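Yeah, one chain of the complex is gone here, protein chain that is, but the others are all in their spots.
A, B and C label the chains in the order they appear, each numbered from 1.
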Amino acid sequence: MKYLSLIIVIVTGILLLHASQDFPDWGDAHSPANSNQISQHFITQTGEQTAVPNFVTAVLADYRGFDTLFETIVVFIAGIAIMAVLGLVRMDSLVNAPDSPRDPTDRDIIVIQTCRVITPVIQLFALYVVAHGHHSPGGGFQGGVIFGASLILMAISRDLSAALKRISARRAFILAMVGILIYAGIGMLCIFMGGNFLDYSVLHPLLPATDSVMARSHGMLGVEIGVAFTVSTIMFAIYALLSSGGRLKGGL
Amino acid sequence: MFDHTLMLTILPCFFAALAVTACGLWKPRWSLPVALLSVGISLFGSLAVLAEVMTQGRVQYFLGNWSEPRGIGIEFNVDPISSLMLVLICVVSLLSLIYASGKITEELPGKEPLFYALFLLLMGGLLGICMTADAFNLYVMLEITSLTSYALVAMGNGRRAAFSAYNYVIMGTIGASFYLLGVGYLYIRTGSLNMADIFRIIQLESLQGSPTITVAFIMILIGMLVKMAFFPLSGWLPNAYTHAPSVTGNFVAPLMTKVSVYVMVRMIITVFGIEFTFDHLPWGQTVVWLAILAIVAGSIMALGQSDLKRMLCCLIIAEVGYMVGGAWLANIHGMTGAVFHIFSDAAMTLCLFLAAGIFHHKNGTGEIGSLEGHFRKMPITMAAFTLGAFSMIGVPPTCGFFSKFYLIRGGLESGQYGYVVALLLSSLVNAILFFRIFETAYFGNLSEGHHDAHGNDDHEVEIDEAPPTMLAPLVATAAGLVAIGLFNSEIAGFIQRSLTPLAVGGTW
Amino acid sequence: MIWQFDLIILVFLIITAVISLNVKDLLGASMVFGVYSFLICLLWAEMAAVDVAFTEAAVGAGVSAVFLIATVFNTKRDSSD
Partner (left out) sequence: MDLLIDRFNYFAYVVLMMIGLHAIISKRNLIKKLIGMSIFQTAIILFFVSIGVKEGSTIPISEHHAEPAAEHGAQAGHHGEHGSAGHTNNPDHFANPLPHVLMLTAIVVGVATLGLGLAITQKIYRQYGSIEEDEILEKLRSTDV
């Protein structure tokens, strides 16, 4: 097996290296990919068409918003897939969150207190990242993962049931669905307002004091919030399922 | 006219998946009606798309209304082949969902809503693959289908399901990553992700000779060959499909490999163009020979199996060889045959898997030997199974005959006699395999003590059919086999509307 | 882009990748994988891909490593290779 894999790896590697001679130089601003009208359009026109200074956010949530919708759905799928695979908990019994707090003496008080202090700060930062994604790096995914991480930190520093008491797995899945529903719902709203799916510009009659350009910006904020809901809760749910082997009890 | 028909086809799956998950939390009983309703809406939408394509030639949809310059947003573009794929996916989903409704409580107790949710998401992903005209969006859709099908396979309680699913995860990820790498290679040279735009740039800057484009093609091809279980890369398929819960197998087996074949065809005709694929690449012949190898290997492996489902899985590997070989014959009949075979193979795989599932349900085992006397015990199921088997062998008027007819015609036209011989040989092997089963099922004695629960009486065998929710989809599929066969010239003509020299960028 | 910086990180990346695949202790491998993700996050930041770097820092170095550790906790810590 080892030799077979070495052969496969070397053949593939040579093939890929062979092609890389044909590549444009690294960092060449005039390579085909960088000088293509599409990527130039994103840089020159984004401000005018969507009023969002962060090109990545604009492309992610608007020009290629459909990809992002499905990326969110991929996260959701991971959540329900892990639940289906580990499958020790019935879905309709998620509400009975098992309550078996660990003996507090085996946890270090310094760790617990430190985490208690920094958790709200992390969560506040996560909200900032979501809300400020238009102007700085960040957005729904990053903020969502950070928020999820704060819940995971709570579960690690105390125990899983302490975190599940605040947000049970059932509530996590409901919020994840709400997140996708926000995203897809905004898309559907665009159809009802007479545009194509995810064409936020037609939403401007619904939003006060906006034109079609600012409507795009606000639409993006809306979908980023949806993404944040889904990502944060599913990341926590995945952790809860993985760390407890699907039982949602005990854990790390 | 209502211009969101594509959205009407794809979105119900995703909304319904959310609704079904919500049902799982509150009212698990409602999850089946919701799923059926949404698949029904999708089927209606796909038929509307088909009608639209019939009149207008193609349906385009720009997500977010970003149409200028081309490729800035994500575009959906449905031509005749993809519109037929949409209908196929919706019909297969509907039939296997009806079948699943009767079996699921027994196979996956307590997990029904999760199963339906993953089922709908998988179906939505498959629909997305067939609609999209954006190379990267296709990757995202591919990952949706992969993740859901891993989970659907791993859900089973069988001892081997999880380990098969693990290998499926590894192979599937390698396949998808190679596809993504190929898209990267295309992107670094052309700077675009829109399929038609990539094709235009390759022509415009005459990049056909560029090693990057060639490697991009190879990477995408390898990725898809892994996903479709082309012979040397097919180790994961028999285990994954055999050990999966049968409700999963019935849906995944007919569609997953076929959609990967569709992606390969789409890449050849839309992104790279046939001129590049067949004239600039010197190793087209090699692929045909590999396909011959796959056909022979699949047939030989099938001969050695005693488990019905496992045998069918080996036959899928041989059938994948048919399609890949047909596509690489480099003429219009071969390509038509390959695409036609996607539909007929999906129909016959569904038919045989449904029948195998019913046998397993009744006998509790998948061994071929347990089928003794089933012609008397389950006449309807066996009749449908026979029809599926005839189609696999290639008996007219079933669809299997016509797809082989086109493939052989293509093979003769391009002088690939080895491929033609392999096709005929594999039909012969199929005939041997299935007549072996017929012999057992027809002449075998039911009262040898194998099934004391069902066949106590020596002379009069009680008819003991499967429940109607399992039987109806089977009968419908068997009828579909004949229907596809009878309308073969219309379907082939419709497929060829996607293969005009203008659409594929070159003359055949 | 600063190519010297880039080169150093790439060398470290390859080293950490090899280490994380060859450590026999799976907990250690998970931690080294976290280091790998953090280095690659630095690399994204150096290549001006700030959003990707942000995501990688949160997802790769943070959440993936935690998932790996959670699984190691529930299975076995030692590995044969």
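Methods note: a contact is a pair of C-beta atoms (placed from the backbone, for glycine too) under 8 Å apart; a residue touches a chain by one contact, two chains touch by 3 or more.
This structure is a prediction, so every number in the text was calculated from the model and none was measured.
**Q** Which chains here touch the chain that is missing from view?
**A** A, B, C
**Q** Pick from B:184, B:211 or B:418: which residue touches the chain that isn't shown?
**A** B:184
**Q** For the chain that's not shown, point to the residue among A:67, A:159, A:199 or A:224 touching it.
**A** Of all options in A:67, A:159, A:199 or A:224, contact with the hidden chain holds for A:67.
**Q** Among B:39, B:53, B:90 or B:165, exactly one should touch the missing chain; which is it?
**A** That would be B:165, which touches the missing chain.
**Q** Mind listing the chain C residues that contact the chain we can't see here?
**A** Residues of chain C in contact with the hidden chain: 1, 3, 6-7, 10, 13-14, 17-18, 20-21, 26, 29-30, 33, 36-37, 40, 43-44, 47-52, 55-56, 59-60, 63-64, 67-68, 70-72, 74-76, 79-81.
**Q** Just checking the interface: what residues of chain A touch the absent partner chain?
**A** Where chain A meets the chain not shown: residues 1-2, 4-6, 8-10, 12-13, 16-17, 20-21, 23, 25-29, 31, 33-35, 38-40, 42-44, 46-48, 51, 53-56, 59-60, 64, 67-68, 71, 74-75, 77-78, 81-82, 85-86, 132, 134-137, 141, 209-214, 217, 231, 238, 241-242, 245-246.
**Q** Could you please point out the chain B residues that touch the chain left off the display?
**A** Answer for chain B: residues 136, 139-140, 143, 146-147, 150-151, 154, 159-160, 162-163, 165-166, 169-170, 173-174, 177, 180-181, 184, 187-188, 193 touch the chain left out.
In the analysis below, only the chains that are shown with their structure count from here on.
**Q** Does excluding chain A break the complex into separate pieces, and if so which chains end up together?
**A** B | C
**Q** Starting from the mean Cα coordinates of chain A and chain C, work out the distance between those two points in Å.
**A** 19
**Q** Averaged over CA atoms, how far is the centre of chain B from the centre of chain C? Could you give it in whole Å?
**A** So the centre of chain B lies 37 Å away from the centre of chain C.
**Q** What positions in chain B touch 2 or more of the other chains?
**A** none
**Q** Give me the residue numbers in chain C that touch at least two other chains, ranges are fine.
**A** Residues: none.
**Q** Could you please specify the touching residues of chain B with respect to chain A in the complex?
**A** Going by the criterion above, the answer is residues 4, 7, 11, 14-15, 18, 21-22, 24-26, 28, 61-66, 69, 71-74, 110-111, 113-115, 117-118, 121, 128, 136-137, 140-141, 143-144, 147-148, 150-151, 154-155, 162, 165, 185, 187-193, 201, 205, 210-212, 214-216, 218.
**Q** Could you pull out which chain A residues touch chain B in their complex?
**A** 15-16, 18-19, 21-24, 31-39, 41-42, 62-67, 70-71, 73-74, 77-78, 80-85, 87, 90-92, 94, 170, 173-174, 177, 180-181, 184, 188, 191, 195-201
**Q** What residues of chain C sit close enough to touch chain A in their complex?
**A** On the chain C side, the touching residues are 1, 3, 50-51, 53-55, 58-59, 62-63, 66-67, 69-71, 73-74.
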